[in-house]
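What you see is the complex with one protein chain gone and the rest in place.
Coming up: chain A.
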């Protein structure tokens, strides 16, 4: 009896799924149900907070609820995998750059290809990292930091939030462009890196501006430079690293957060979402909210995001090649 019922339930579900899959999703009618946005990070994390900031006005604009699905794990990769596992035409994702650019170098089989399996919708926001040191550290700017590092190669240590993290790769990129050698000590969070710098265990770290800012204001830390191309509004006084002390003018290392869809999504839907998100990001209040948590609103066409994925995969891939070669 029990098997009978469950079999009937199963076939009903199967028919329902088949129907949804068979019905061509027309952009005019879309969305026909709630949108599910997969986020590969836990509630309260910055990718989650950004997704929720976008979700509310997006739901208003589309006339359907937008549900945030937190599927944390593997540096955001699980969120992308879960989005791709749905095929209802209403599942999307908000992710940081890692799962789309460097994850396949870190995890043996991530189960998707960022170029062929993902349809970019729109960039949402970017954030640079700042080079932070303890206030006791001798160098006051990037030039003297680099000079110091040249004088004692491999002695200045820096903390990152893990092997292959944005903080690690940024520091390695910086070191390789500046022609210096730094000593890497991996941590798990910026909080740990900060404690370690304050406690004098490590010398420096590339970190999110918002992680360093309270300690800079308290006079315990210094920020020597920022990795964005232009000064970052949250820390306007910190000079950009590009073009300083022998660093190339195009030196730039930014983390970003983007709205994505599974490949094969109707281009009209992508277009519609892009239009709505662009409008949302144009809102002053949203821009201020993003900046308060350390991110700068930055939208753009789907192509722009696609280009960014390709460029960053190449940029960070080269850095990973170098660090791997150095490790061997």
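Please note the rule applied: a residue touches a chain if its C-beta (ideal position, glycine included) is under 8 Å from a C-beta of that chain, and two chains touch if they have at least 3 such contacts; residues count from 1.
FYI, contacts and distances are computed from a predicted model.
Protein name for the hidden chain, per its UniProt entry and selected from "RNA polymerase sigma factor", "Oxidoreductase", "Tripartite tricarboxylate transporter permease" or "3-oxoacyl-ACP synthase": "Tripartite tricarboxylate transporter permease".
Set against the missing chain, the residues A:128, A:164 or A:225 yield one that touches it, A:164. The chain not shown here is touched by just one of A:32, A:87, A:188 or A:307, and that residue is A:188.
For the chain left out of this panel, the touching residue among A:37, A:54 or A:77 is A:77.
What chain A contributes to its contact with the hidden chain is residues 42-46, 49, 52, 69-75, 77-78, 81, 106-111, 157, 162-164, 183, 185-189, 191-192, 194-196, 198-199, 201-202, 210-211, 213-215, 217-218, 220, 292-293.
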